[in-house]
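Following this message is one structure expressed as structure tokens.
In this view, the complex is presented without one of its protein chains, the others remaining in place.
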């Protein structure tokens, strides 16, 4: 099958996240990287292209040149899909231009800096009928997909309790370091948006809750912690959730949980059973039953739902990791691009971006208003 | 050394919790059970006494007779300490009578049904100069004690994040069972007090947070869930915490987390490191460090603080469990009774009872007032 | 019910293992400690008795006096059962005298120093029709008992592979310490017998294999390691096992696995499934199934076999530990003593002692003969 002609904005030499996208695309085995705007420094961009054996004529100095150049190519040679891995504050502008010119877009999180921008992108995605992928990578793990399908099928009954945590500690040495360290871009609202902890990781927990349970969070009540008065952004917080149903929900998140690495966990309990999953040990899904031993579900087995089965290639006991989860999103995107048909759950889309931005805004607003309930509409 | 002359109110034949107290007292190796009011059914009480080879003359039909009978004995034969394992709504009355008549008291949780009652008991405890033990058993685990000492010593720096969970699922089949099942005493406010989940287990999480961190919770904001409209009491909830310091705190608790057994966990993070402990695997304490491997601290070693060392008898790798934790409270009580001197942390006291009742009341009030902050004074 | 009148030989003041026996007996709630030979130092023995409030007239200076004194008592006051916690080389003599004089015996492991002595004791036990308990404590864990019953019931089919490990590290600092340290009694053949590692802990692994599988080891082939040429006893080794069936078996054991505490594990696989259990986390039993998720079986549930149910008192999620396992042996012994009827599996008996001694002798002989198969008969 022909590979999808693929480009990147950002993500060149030395960009960790760009490399991750390329590995994910390779694992998906459906993309060929043909060009892009790999770096703000054009010379570095060309060096990168040479290393990757990319035609230098398709290395562009900026996004406008990229669009001009590619639109000048015959349609059957033109880049079809573009991955955006630029700094957060540029996502909106880049995605908008690409979508309006007919490119499919794979965009790093957060989709934009505001929900208004995200809503605008959503309209464009629909009007242009383009594929838009937001890389909430954790939805690509096979055990998360199994959990989604089993909850959908009612295996744990009516939901009664939902919670997720996302604990990291990496900002701890920064916030306690010398003064200058506060200048890290993640703590600069102009670049990072209105939230650090909720915007960067809390939103993953939020997305995972809506992804696995199929529920919609209606209101949030947040307490956020900036730790130091001169730090403009939250580093830590707890967010209570309201749904339509009679259940409690909570998201706990931190970037100053010293010693924690990337400790994303989700627990969902219903009237018949429950699930517990931990990202740092992603190939195990605990399933609780009323009055029976708990089971540990693992990938690679015939007993899994088809969605989980197709999300794991190796035999049982061969650990796949986050690259493979990421690759699953790229695989889903490839199907959607090739067959012009999107199966729900195969990848997070612009609607997840809109939801996420609304969550972040509501959480920050709730905290600023003195920890009151804030609605998330739509 | 002479055993402490010991009695019980409640806890006779077939009473699971009474048996646990007796095993704890035996492990402490400092108590001799001489008499009590073992059962509301006097015949059953006498049968129990016979089985336990207790002098039938010291089996009393009610607490007044108990007090009368024991006060009639010479002081060097009289029962010194009494354990109360009657239904919750009787704790206050029984404790009050015993204290006023000079007995030391070991009381099951909750100490009373209201904070007002607890405060009254506190005054009496002080006036009478008696030992009062509230059996927050989890404070007896050696690894919890090690955590307390290490936080006290500043090993993880300034605290930044505190959280605890207590998840159970045992009420799930009851709440979904036939109508009559709602009549379980734990869901009857007259017997159980104003809260089920927070009153029974959330308060343990609260106690553990104050015990290990040395912090005082100043305010709470709670969302509680009764699951069904005709159920008067909370079965599940999340409670946000405010302290004096700039840190976030949260307690999550449930009796309808289907499949969970007795999943009490606590995590505390500071500027230099963190701790994580799980009750169902109580002999491991994870200690996180900034930029270094995490350690797993286990009991039985010379590297532990003296408090943790004296709270574990066996060599490393020989699992002690909840009976031994319970026994540690009885050991602490025995020292306090014998030497008339109480070392802080050896057992939870009436002040923990007061704090706990205030927590429960504040959590319920916060929920009823629409999830607003409620102060916990004193 | 009347408590069993109980005595001890050894185990007085400061004897860790004596204390463990007393706690086990207390947990069993069926024994009253009335007298014994608590110490070689008679003064210390009397001090101990005073602390424990034992009648000083029943504190004896040696075993002969003990027997004489107790036989002089009316039968309904005489001590019925005696626990032996003297040094290894005295077990045989003490057990023999007690049995021949009509006492039931609870004996620390190893039962004797040779299989010949054990066989002699076995004859006496049968002739005298006395209860004899050998404290292979690990057989008292509820999950081990569940495993035994399930294998018996064929839930994992025909057995195909059996293995156990018992890894400790505590001799490491001794063997590498100053010369004098080699003088530790465990490394003195006169006191400890012909083997250190296999005799002290390998034999537990052996016992656990025969206990849980119901199989009989027919031959062993051992490689033992003394680490240093001047050390007379093995500190480490691997022992291959032959059964009647076509399956492989192996025991791995060490006292110089530096950093290991008391890491006893057993794994058994059959044609339909398998089991895995770890002593340091004793309340979890993994059950493997062909083509289905593995289950984690835990104590306290109605789904367990009656044997496991009666071996655990608390509700699920309340960790019981090794004292409670030990207590289960004492409970089994109490039933056997009271009802003169022994249910297989309730406690290890003299036959386990004989098997264990034969195992130790065969392992040492195999090693000395150059790692050849040695038969274990009977």
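In order of appearance the chains are A, B and C, and numbering begins at 1 in each one.
The rule we apply is simple: a contact is a pair of C-beta atoms (placed from the backbone, for glycine too) under 8 Å apart; a residue touches a chain by one contact, two chains touch by 3 or more.
Values in this document were obtained by computation on a predicted structure and should not be read as measured data.
Among the residues C:79, C:221, C:297 or C:354, only C:221 touches the chain that is left out of the figure. Checked against the hidden chain, the listed residues C:30, C:115, C:135 or C:172 yield one contact partner: C:172. Note on the undisplayed chain: of the listed residues B:50, B:77, B:127 or B:295, the one touching it is B:295. Residues of subunit A that touch the chain left out of view are 1-3, 16, 19-20, 22-23, 26-27, 29, 32, 51, 53, 168, 170, 260-263, 279-283, 298, 300, 313-324. Mapped onto subunit B, the interface with the missing chain covers residues 287, 291-298, 301-303. Although one chain is not shown, part of subunit C still touches it, namely residues 156-157, 160-161, 163, 167, 169, 172-173, 176, 221, 223-228, 236-238, 240, 242, 246-250, 252, 254, 256-260, 267, 269-274, 288-291, 294, 371, 373.
Criterion: only the chains that are shown with their structure count from here on.
On a Cα centroid basis, the chain most remote from subunit B in this structure is A. Comparing each chain's Cα centroid with the centroid of every protein Cα atom identifies chain B as the most central. Between the CA-based centres of subunit A and subunit B the separation comes to 43 Å, rounded to the whole angstrom. The residues of subunit C that reach two or more other chains are 298, listed in rising order.
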